[in-house]
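Following this message is one structure expressed as structure tokens.
Every protein chain except one is present and positioned as in the full complex.
Chain IDs A, B and C follow the sequence of writing; residue 1 opens each chain.
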Amino acid sequence: MANSKYEYVKQFERENYLLAETWIVVRVDGRGFHRFSDRYKFAKPNDARALGVMNEAARRVMSMLPDIRLAYGDSDEYSFVFARDTELFERRESKLVSTVVSTFTAMYNMLWGKYFTKTPLDEEMLPTFDGRAVVYPTARTVRDYLSWRQVDCHINNLYNTTFWALVQQGGLSGAQAEERLRGTLASDKNEILFSEFGINYNNEPEIYKKGTILVRDLSILSGREGDQHERTELSSVVSTVGGGNGGEKRAELSQRQKQREQKRRRKAAIVELHEDLIREDFWDKRPYILL
Amino acid sequence: MANSKYEYVKQFERENYLLAETWIVVRVDGRGFHRFSDRYKFAKPNDARALGVMNEAARRVMSMLPDIRLAYGDSDEYSFVFARDTELFERRESKLVSTVVSTFTAMYNMLWGKYFTKTPLDEEMLPTFDGRAVVYPTARTVRDYLSWRQVDCHINNLYNTTFWALVQQGGLSGAQAEERLRGTLASDKNEILFSEFGINYNNEPEIYKKGTILVRDLSILSGREGDQHERTELSSVVSTVGGGNGGEKRAELSQRQKQREQKRRRKAAIVELHEDLIREDFWDKRPYILL
Amino acid sequence: MANSKYEYVKQFERENYLLAETWIVVRVDGRGFHRFSDRYKFAKPNDARALGVMNEAARRVMSMLPDIRLAYGDSDEYSFVFARDTELFERRESKLVSTVVSTFTAMYNMLWGKYFTKTPLDEEMLPTFDGRAVVYPTARTVRDYLSWRQVDCHINNLYNTTFWALVQQGGLSGAQAEERLRGTLASDKNEILFSEFGINYNNEPEIYKKGTILVRDLSILSGREGDQHERTELSSVVSTVGGGNGGEKRAELSQRQKQREQKRRRKAAIVELHEDLIREDFWDKRPYILL
Partner (left out) sequence: MANSKYEYVKQFERENYLLAETWIVVRVDGRGFHRFSDRYKFAKPNDARALGVMNEAARRVMSMLPDIRLAYGDSDEYSFVFARDTELFERRESKLVSTVVSTFTAMYNMLWGKYFTKTPLDEEMLPTFDGRAVVYPTARTVRDYLSWRQVDCHINNLYNTTFWALVQQGGLSGAQAEERLRGTLASDKNEILFSEFGINYNNEPEIYKKGTILVRDLSILSGREGDQHERTELSSVVSTVGGGNGGEKRAELSQRQKQREQKRRRKAAIVELHEDLIREDFWDKRPYILL
């Protein structure tokens, strides 16, 4: 009963190795979260608990996979940006996507009770996610990807904020609110919020307007890790890489430098930001993210 | 602040639509389950509770996705075989893989406490899975795939049963048991089990030797669904399709027949088998699986 | 000056290995043949010389690649159907497509003067072709592919025959003929041809109506190859494979049988047919093609 007779079927398996020297983004999306948020009575337009679960789940995924350089999320989706030179799972698409999705799902389910203390999960409607991997060939395209998601967050949030003001405070039905908003511009919605409900959209919480960015903070290095030697080295890495040759020539770090660099990233605290990542400024301050 | 400026990045996303008219198999595998089974003190060589979680999680996945025709699992892996003509998620690879993996993960985490009543999950080590999709062009190759997995189950189980008998009853260390088994054939292992430990491998539980097969039982139709009319129709479907033209020409069922057929599958009880699926016999009795 | 410093770029190359146990069809299409046929004054609606070049070029490709089981062509396109178990170039897509396209192009250019004796090729407008590979998982789908091409040939030929009758004999301009034919059915075109120009479409040459099929004639075996022994063997192969197990289980020929079988195919004469390949009959007579 040798196995060999059937082993030929392995030839049907094929791997998609994602193109080397490109940024891999894995995005997870909640499956059927419209219905899911109804079932669990999410606050509208934003539920702080639900964002709490998402953000903490994403942070855990990021701690487990040190090659993730940045994560961005809002609503029921999260994007994880891997280092351009990651060799995780040999860059095999299915491994990357399924591992991120499975880890995110397990974390989300586990963390639920911490944020929704009075609403246990019903086994007939568990939170699940699908996922995909996309590769971006340049720093510009990966930044534009993130800008796309952040603009999307803003557009949806302005719409939802206005929609729910009309419904919750204005007494309109959902259909009426939808009708009222049809064809309106951003300025119209701002005006409705301000003149009818006294809401200045600019004062809404940044987490709702900008979403959540997770990055490893390489500037905050405490205790032994933060000594002068390492600081100097890091900044020399940054200046070497950024300089002169079009940003495309990867720094030729010695193997030892590389390992130290990886260790540093692994140890770095993951910080949560709710900022504008579209502006140059965000990236100028953190050149090491898209190195 | 139109979204269009960044929307061009969508062009980088690409879908892999799995080849039409082939059987899609999605296999999920436990990530790091060697360490996981140590951490949660799984009984060796087999832990009935752990198989219970796997089998029930797989069953739930199968109920939620009616296009799954059969599932086969053992140890920490499960394979889901979709109908050849499934159009689920337009056959997009990432959607199929990530949805199955996420649902399986959520179910496994949720069901854990039902089987491991005294061992709650530690949030530092949650069960997660990776996954992949493979397409098989013929009924023969998909059967050979399943045979390959079942042979693998048998080989591993015979090895593990002998290994743990040597350790648990024979007092050998792991290294000694490994050494003892190096180069042995199946017959040698059977002999060790029998002469040294009085174990007749043939009498070991079928679930350990054969793994678990989940199928929809179309022969058991209760109440209104089981009336004579439907029985007749089903058998006519089977005989139409199986006959004469090489099994490759798909039955040209009328749209209405198809819908009734789908409804029937959805309603059919999912049964758990621990049988030999390598033999023709298994398939002769269930021609509707690989229709 | 070791090569190794740059050799890392090889990792960017990737091969698409076409799915095993499926039929690979490579189709070549003339590039810009509308303009090309004007430039070289092809007779309308059909130019026998141009079809002669196409058919002979295809035949040469087929002799050079014995794994091609059948070729079908009409107008400026040709489809080559490879054996389901071909391992040519390890089934690498780019190798298969580029080799067929390059060989076809070289042959077409070389053979041109044999058919267009008075019209040498102008180096500013050489005949070139593009190509693609498609895999079909079942005999049914590969047959339907060929039927699709043959129906297309018929539809185009009926249209073109009527169009050019209206122009050449009816004195209409191209635009007028087009207008006249807008929205007409096959029966309308047949009627125009018959009542206005005395042309019975059914009597048009089969090569124009059906296109050209190239197959290896395994039934005509001359001399030593055709002895009784081999005939018997072949028919036993056919009956083994066709019988009983759904047509999907490939005959388990002994290695020696396989080699003899390959040699036979290589030696077999390639014959040119202009028949209906949509009918069962065509395939019943030649079961060895899609074995």
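Rule of thumb we're sticking to: a contact is a pair of C-beta atoms (placed from the backbone, for glycine too) under 8 Å apart; a residue touches a chain by one contact, two chains touch by 3 or more.
Quick caveat: nothing in here was measured; it's all calculated off a predicted structure.
**Student:** So one chain is hidden, and I want to know which residue out of A:Leu19, A:Leu88 or A:Leu181 touches that hidden chain in the complete assembly.
**Tutor:** The one listed residue touching the chain not shown is A:Leu19.
**Student:** Out of C:Phe42, C:Tyr78, C:Phe116 or C:Phe129, which residue would touch the omitted chain in the full complex?
**Tutor:** From the options C:Phe42, C:Tyr78, C:Phe116 or C:Phe129, the contact with the absent chain belongs to C:Phe129.
**Student:** Which listed residue, C:Tyr145, C:Phe163 or C:Tyr201, touches the chain dropped from view?
**Tutor:** C:Tyr145
**Student:** Can you list where chain A touches the absent chain?
**Tutor:** Against the missing chain, chain A presents residues 19-22, 135, 137-141, 242, 245-250.
**Student:** Could you please point out the chain C residues that touch the chain left off the display?
**Tutor:** The list for chain C reads 1, 3, 6-10, 12-14, 16, 28, 31, 93-95, 97-99, 101-103, 105-107, 109-110, 121, 123, 126-136, 141, 144-145, 147-148, 151-152, 154-155, 186.
**Student:** I need the residue numbers on chain B that touch the omitted chain, in ascending order.
**Tutor:** Considering the whole complex, chain B reaches the absent chain at 11-12, 14, 17, 19-20.
Keep in mind that, in the parts below, only the chains that are shown with their structure count from here on.
**Student:** Need the central chain here, defined by C-alpha centroid distance to the all-chain C-alpha centroid.
**Tutor:** Chain closest to the assembly's C-alpha mean: B.
**Student:** Between chain A and chain C, what is the gap in Å from one C-alpha centre to the other?
**Tutor:** The computed centroid separation for chain A versus chain C comes out at 51 Å.
**Student:** Would you mind pulling out the distance in Å between where the CA atoms of chain A average out and where those of chain B do?
**Tutor:** 32
**Student:** How far is the middle of chain B from the middle of chain C, if each middle is the mean of its Cα atoms, in Å?
**Tutor:** From the centre of chain B to the centre of chain C is 42 Å.
**Student:** Where in chain A do residues touch two or more of the other chains?
**Tutor:** Residues 12, 14 of chain A each touch two or more of the other chains.
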